[in-house]
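Removed: one protein chain of the complex. Kept in place: all other protein chains.
As written, the chains take the letters A and B, and residue 1 is the first residue of each chain.
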Amino acid sequence: MVGGISIRELPRKKYLLPGNPSCPGCPEALGLRYLGMALGDRVILVVPAGCSTVIEGLAPNYSMRFPIVNVPFASADAVASGVAAAKEVLGEDAVVVVWAGDGATADIGFATLSGAAERGDNIIHICVDNEAYMNTGIQRSSLTPYGAWTTTTWTGKKERKKDVPLIMLMHKVPYVATASVGYPMDFIEKLRRAVLIKGFKYIHLHAPCPTGWRFDPSLTVEVAKLAVETGMWILFEAVNGKVKISPPSLPYRDRSRRKPIRDYIKIQGRFRTLTDEELKKLESMVDDVWDTLTKFT
Amino acid sequence: MKLVVMHLTGNYAVAWAVKLSRVKVVSAYPITPQTTIVEKISEFVESGMMDAKIVRVESEHSALATVFGAASSGVRAFTATSSHGLMYMYEMVWWSAGARVPIVMAIVTRTIGAPWNIWSDHSDFMSQRDTGWLMMFAEHNQEVLDSVIQLFRISEDPRVYLPGMIALDAFILSHTTEPVDIPDQSLVDSFLPGRRQPYTFKSGDPITMGNLPSNPRDNMRMRWDVHKSLVAAKKVITEVDREWSKLTGRSYGGLIECYMCSDAKYFIIGAGAWVGDMREAVDMLRSEGYEVGLIKLRFVRPFPAEELAEVMRGGKGAIVFDRSVSAGSAGPLYLDTVAHLGALNVEVPVKNVIAGIAGVDVTYNDIASVVRSFIEEIESKGVVSNYVEWYFR
Partner (left out) sequence: MSEISHILPLSKPKEGISRTGTWRLKKPVIDHSKCVKCMMCWLHCPESTIDVVESSDKFVEVNYDFCKGCGVCANVCPVKAISMVPEG
């Protein structure tokens, strides 16, 4: 028993099928499995350009059991709004889920995301955040953290990570949460709570990528957990604007209980150019994110 | 059946047609001169006159994306835009055609910047000609209303299954009032059956649309199918025009409409609102003894190549009036016309007149004078000297 759901009660039906072309240790593959376990056959998935486009595999077949609307990069939330509108008109049950990366969420797709949120359209947007444009070959995004190497930031990114969950919170949507592929039961529970709420729901799923972050594929879950244990990633949930730190992150409100950020940095190749001075800066940014978030609790 | 005649602008005629077509989802973003279409539809919906959901999106890209989402999920859906709005939509225009989703979109044709300009030319509409959409022009507001309803029927025909767009000229139609016969709802219901589409996204029914093909040849065959379906739409367009004519008494000839063509030696070819001025020009030239006829291109995609050839074979010359230009080449209607006529062995000298760009006013006098000079040149020299002419008044 983890949280409110027992692992043995989770559906065994495979929504992500074996033989798909994801990289070994892929966090998006994990996320898709958990989405299936949480919401199953009710889902209609809207997928903008990204790694998941490739993970579907080649036509005339695909490696998933969700109905999927593939759509251009900057259109996902708007398409989802249309799907939801049609299903409302037809009186059909459907959980319309946007499955978008950091680009389709925070950058090229940001206006569309904000528009759908402001209108309160009845969809769930999941940002699968692997912190760079992985599908095109590891280029920096606005969600790449400070100091991280990418193929467009060879000496490390000079800017900080955009705080999209808080931006979505300021849209006053009824549900905002963060999650991590390292904490599947927490993610599944959040999905099951989100689906009960009518309106716009936003879930930001932290998704450590072995290919892009330069770590061994066996460590995907370990790196995801370290992000939480060092305070680099904070799990929270906000229903109607009221922020509650989620159980896995609760101990780390206390700064002294967090593992050193250096532990998280050193098992990934992408921070190899980070100097001690830059590490200090990164640490102060993490403190700042905690301070800002806890003001809303 | 009661006959209702209302005085409507072109934009309100669109809105009435959308209401009569029982559209279920509408999404649009305001842009002059399109805006009053969705304003009117909003009024219909909020006053309870129309049972539909309006999604008031944050951009045109999202407007067509929302309509694509709704249409692919099982309902009749509509959007409208102009100029820069259409440019911003461009990616979704292709996507919707490739996805084979029946949708109808009204384009209130407007000049593209820079500089800013709200007046009519056809640059925005004609720049969509490679996308795979059905593309038609309206000449007047009655044709606007009738054509929007027809376009839903053609778009949703299983032989076609492609989205369609209709052009109406900014202000000349969009904001000008004309008497319009509003057909009875029961008439439209009998003409336009329930929603048909090639597939529908539903919970629990796992299909995906648009994942990567394993072989580019499959993708090429999809594009080929789009092309073939547009060609096949010609028959559907003709059938639909006949059926509408039986129900209402109004026919527009299907793909093309001819005026004074039967004994004509020279032809004026054009599309859009200025076809009305071309009619006046033909009347004037006929009174002067010129053997002139007019061919109105109602549809430009599918392009009515054989239909034009049939009318023009044996003619002595033609002028294609383009209200847009493929800069560095010639007007797009001209390019299509000469390519197909040449291939179909119709040996008629064809001149291109680029006019009315950026909303420059063109009157029937202007058209008549251009045609007169053209005929004099052909009659005296037998050739066209300046075959792509920019006409400035």
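For the reader, a short list of remarks on this structure follows.
Here is the rule we use: a contact is a pair of C-beta atoms (placed from the backbone, for glycine too) under 8 Å apart; a residue touches a chain by one contact, two chains touch by 3 or more.
Remember, predicted model here, so these are calculated numbers, not experimental data.
Touching the chain that is not shown, out of A:Pro48, A:Pro72, A:Gly156 or A:Pro184: A:Pro184 (per the contact rule at the top).
Although one chain is not drawn, its touching partners on subunit B can still be listed: residues 98-100, 158-159, 161, 198-199, 206-211, 213, 218-219, 221-222, 224-225, 229, 232.
If you put the missing chain back, the residues of subunit A touching it would be 7-8, 10, 12, 14, 16-22, 24-27, 29-30, 33, 56-65, 184, 210, 216-222.
Heads up, the rule we're going with is that only the chains that are shown with their structure count from here on.
Chain centres here are Cα averages; for subunit A and subunit B they lie 44 Å apart. In the complex of the two chains, the subunit A residues touching subunit B come out as 41-44, 46, 53-54, 56-60, 62, 64-72, 74-75, 77-90, 92-95, 111-112, 114-115, 118-119, 121.
Subunit B contributes residues 24-25, 27, 52-53, 55-59, 61-63, 65-75, 77, 91-92, 95, 201-214, 218 to its touches with subunit A in the complex.
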